[in-house]
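Every protein chain except one is present and positioned as in the full complex.
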């Protein structure tokens, strides 16, 4: 049996881009199962893609993990396949930091190859659709049993692009953190783990103040959506163990007027 | 061979929520085929989810029918797996009425278990993502061959939550009905069967008047979209044998200014 392939991208769900990649995979390796993780990553948002991938991949069967959020397609940015310690999984995608948190979560690199000129690429390679021409064929051949060395040229894993992530900081006024990404419901995931809230004196069940875009908003530090009234703002630990802000039956991003990359401050009420 | 799993939710198509559930299923039961019915149910709209599930499931192969529209996630609402008379199908989801119409359509309950603390759940169970932690693992193990008794504790099926549905009424002025849900095209499905139209004196091919939001709109009782001109309002029997309102190449919900739950009156012209 071929190994399963998970697939994440910012190709969206309207166009045929993810579908053409699935077609390419099915042509090369008809029996590989393809598990679509998400194709609605905000366009070109490498950080959101990286966070979603790192959280999702640990729930998936060990296999080939194809990920494409690629604002630099057509430039000289690298294209890689990387094997990791955990369960001999292999990640495939652009070398722009997208894969970095997942690689770390999965135990670190055990091997890496550059695949831009892979012998299994579809030629001629287009300037704008390396998902179809490079990444999908590489993933499909790896699923079918090829080794890393057969799909690309070995590179030094120390040279792989890292992803810089603004750290949350505990200050006298509270916890200062950056919004990592906003999901389709308007929930805003912070680049801060649950432990950081405790260090800043925030207690589950208590009231807090969220300072964002020069305004202060009352909120609760809750456990689940039903803990607050409809339309109320809450801080909670989301299903990937990150701090996040939500409005019950509404959009926290709209309420606060914030987007990915913005900084907020969480203070005890 | 494992049994197939159909999957319906309000997780949307942008985020990774449905994808992570597919990943969990593939990890537990790699050979189960997962058939995505729809993930664009309006968020938290249990009634729309219930109607779509009941209509769709009868076209699907007998198997495990996973459905998640779960505004009460993290509260003490029940989580269930329910077997039905027809073809030994099993439905899995929150006990909030979502499964009720499908259960009835499939011949009624033959067994029910509570799965909130299922031995196959992923621990720790998060407060907000029971699709990943409870429902998907239960569905996957059932697909792989576990019995109801192995995934949960038997409960009295008489205690399962029903779904209240406002009945359509025939009045001297015509047929009064509630809008069940609005699809992505703006077509509004009524909580009324085709027979009710005849009882109220509405005849296919004839003109009718639709009263909605304190305004009256001329319309035709048509068979298919091409029976009326572009931009014209029509009543028709939709593909699930319910009465519905549509505008050819437009949105009936916008034209009428209505949403799910609103009441309308259909009268002969």
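Just so it is clear, A and B label the chains in written order, and each chain counts residues from 1 on its own.
Heads up, the rule we're going with is that a contact is a pair of C-beta atoms (placed from the backbone, for glycine too) under 8 Å apart; a residue touches a chain by one contact, two chains touch by 3 or more.
As the structure is a computational prediction, the values presented were derived from the model and not from experiment.
Participant: Using the document's definition of touch, tell me which of A:126, A:165, A:224 or A:251 contacts the absent chain.
Facilitator: A:126
Participant: Touching residues of chain B against the unshown chain: what are they?
Facilitator: For chain B, the residues touching the absent chain are 4, 6, 8, 13, 33, 35-40, 52, 55-57, 59-61, 183-185, 223-227, 236-239, 249.
Participant: In the complete complex, which positions of chain A touch the hidden chain?
Facilitator: 12-16, 19-20, 22-24, 26-27, 30, 43-44, 71-75, 126-129, 132-133
The definition used in the following text is that only the chains that are shown with their structure count from here on.
Participant: Determine how many degrees of rotation, between 0 and 180 and to the nearest 5, align the Cα atoms of chain A with the equivalent atoms in chain B.
Facilitator: The superposition gives an angle of 120 degrees.
Participant: Between chain A and chain B, what is the separation of their C-alpha centroids in Å?
Facilitator: Centres of chain A and chain B (C-alpha means) sit 31 Å apart.
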